[in-house]
Structures are given as structure tokens and as C-alpha cells.
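One chain of protein is taken out of this complex; the other chains stay put.
Coming up: chain A.
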Amino acid sequence: MSSVRRKALLKVIILGDSGVGKTSLMNVYVNKKFSNQYKATIGADFLTKEVHIDDRTVTLQIWDTAGQERFQSLGVAFYRGADCCVLAFDVTNPISFKSLDSWRDEFLIQASPRDPEHFPFVLLGNKVDLEQNRAVSAKRAQSWCQTKNNIPYYEVSAKEALNVEAAFQAIARDALARESQDTSDFSDFAPPSVRLTSNAQSSGSSGCSC
């Protein structure tokens, strides 16, 4: 195991409604390409990218899942062991903003991280290139973030590659910070069943508003 762990592997999950741009954001970040020919995601997939943070090289494993709720129940095994959860919404689509609570709750239930209160989330408001159609203001997004233990918020555009790099750099940093806190205990290497802590159940079900 030692040689495999030489490079830190950070697992990041992107969640959000269908069509908010999860696949696009991931591809813009990893492959530097926006294409309007990406297909709707079915199932789950991930891409990896090496990033340098200060003097460390870490590998980000970015997980992209399908946005439609009914397909979520099957892929949740992949939430486990996440180091950071990226919530994404579309600034032109208020419904996708309203769904954020339930995405966050769902994640906490399924991934059941230890210390869910301090688990790193990052919020991305995508499609800011469509400013004329904006339906969710930055202010509104920020105040939601404040109610959730000050989640960092980034306004991005996959299409124009705006702020995407910076946002993922921050995501990597948050994930790494959490990872280094964890290094004293090795629970991350334990089989998933061992990691199912019970307290997450209670904190997760705080009602979905939409």
C-alpha cells in the first residue's frame, strides 16, 4: 500500500441537477475543452488530474454522476471515501438552486463522512456567461452558503472556462486539508462498511425543501 499512497489521491464528487453542467465543468477542468456535444450522463464516471498545491502533487479523482434523482440510488457506493463534495447549480435555473439542499443531504447520508458538520463542500454557480438569463443572484447563493457552515462559493462558466481552474484549485486545497487532518487515523483505508458511522443518518435527513 505504501507505494500506492506515495501520491495523495483526493476523491471529489460533483453533484447537482441534470443539465447544470457537471460533465462540462469536469471536462473543461481536466481536458481544457468545452463541447456542446457531451451526452447526458448515464451511470457514473470519473476523470483524474494531477494538481500541484504548494509543494505537493496530488491526484484529483473527479466523479461525475447523473443528475436525474431516480438514477442516484444505484451509484451511491461511489460517494464513499470522498474528500470533497462539489455542489453545482445553474444560475439561470432556479429549480437547480432549490435542489441544493437535497443534494447535500443525500450526500451526507450516503457518503456518511465522519464529522459531517465540517465535511468540505464547495458550491459552483455555473453558466454565468448567460448573465442576461440569470435567475439566482450571487448574493442569494452566498447567503445559502453561509447557512451551511460557510461553504465557499464560486461563480463559473464551463463554456467560457471562467473561474473553473481557480474553483477546482480551491476544491483540491479543501480536500487536501481534510485529508491531512485524517492521516493520523487510517479509517480511509478500511473497507467501506467499517466507515458507515451512525451519526450521519440523523444529521442528513433535514428535509428536502423542493
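Quick note on the criterion: a residue touches a chain if its C-beta (ideal position, glycine included) is under 8 Å from a C-beta of that chain, and two chains touch if they have at least 3 such contacts; residues count from 1.
Convention: contacts and distances are computed from a predicted model.
Missing chain, UniProt protein name: "TBC1 domain family member 15", from among "Cytochrome b-c1 complex subunit Rieske, mitochondrial", "ADP-ribosylation factor-like protein 6", "TBC1 domain family member 15" or "Dynactin subunit 4". On the side of chain A, the interface with the absent chain consists of residues 1-2, 18-19, 31-33, 35-40, 42-46, 48, 55, 57, 61, 66-68, 70-71, 73-75, 77-78, 93, 95, 191-192, using the contact rule stated above.
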